[in-house]
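Complex shown without one protein chain; remaining protein chains in place.
Right after this comes chain A.
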Amino acid sequence: MLTQIAYALPFLAQGFALTLWVSLLVVVLSLIAGVLLGVGLVYGPAPLRWAVRIFSDTIRGIPILVLMFFVYYGLPAIGLHLPSFWAAVLALTLFKTAQVIEYLRGAVGSIPKGQSEAAMAIGLTFRQRLAYVIFPQAFRRFLPPWINGVTDAVKGSALVSLLGITDLMQAINQVIGRTYEAMPLYILGALIYFAVNYALSLASRRLERRFSFIRE
């Protein structure tokens, strides 16, 4: 049993690398999209606010799996042919973007209004207010939940296995298909996911504690 698993380790490592690559892409892309849309939600004109609100509530209201199948099977049907890898990344990014929008809204919303008014009173432009007054303060409210939310991207990435992409989850299933050692391999897989995500949630908690002494 152990020799069989040892034999499969390089293959599992490749799958793990793909899991990390998918997660990294999703986290970076959703951070950019989520912060832009989040600013739109808080400061944008009414039509934009409505559009972002509907986008976020819709995405958060359906299972990621349905979102993923919709993107993966639906886009080719309307003539957009994405490789399955990018369809999966797109679906997970949409899901994660909705989360980032809410983190940003929460963080910016926690900054007292007087800060913005004071910045306006000394003549800062909108961009300067965001860059020098709002964001530096909102950052410590945004960071802990955001880092904790990265675990959702890593966990969500296991769903790409259903689109035939050989991530860690799929690699484990393939090795089980050959060796029939289901239990040890699932436990090994669980421990690998656990190690990554637990490290992230510890980091999040530590940051939260570090920032918690700052009073508004």
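One rule holds for everything that comes next: a residue touches a chain if its C-beta (ideal position, glycine included) is under 8 Å from a C-beta of that chain, and two chains touch if they have at least 3 such contacts; residues count from 1.
Quick note on the criterion: contacts and distances are computed from a predicted model.
Peer 1: According to its UniProt entry, is the unseen chain "NADP oxidoreductase", "NitT/TauT family transport system ATP-binding protein", "GntR family transcriptional regulator" or "Amino acid ABC transporter permease"?
Peer 2: Answer from the record: the omitted chain is "Amino acid ABC transporter permease".
Peer 1: Which candidate, A:6, A:46 or A:183, sits in contact with the chain we can't see?
Peer 2: Answering carefully, the residue with contact to the hidden chain is A:183.
Peer 1: Tell me which residue among A:20, A:111, A:162 or A:203 touches the hidden chain in the full complex.
Peer 2: That would be A:162, which touches the missing chain.
Peer 1: Residue-wise, where is chain A in contact with the chain that is not depicted?
Peer 2: On the side of chain A, residues 58, 61-63, 65-66, 69-70, 73-74, 77-79, 151, 154-159, 161-162, 169, 172-173, 176, 180, 182-183, 186-187, 189-190, 193-194, 197-198, 201 touch the unshown chain.
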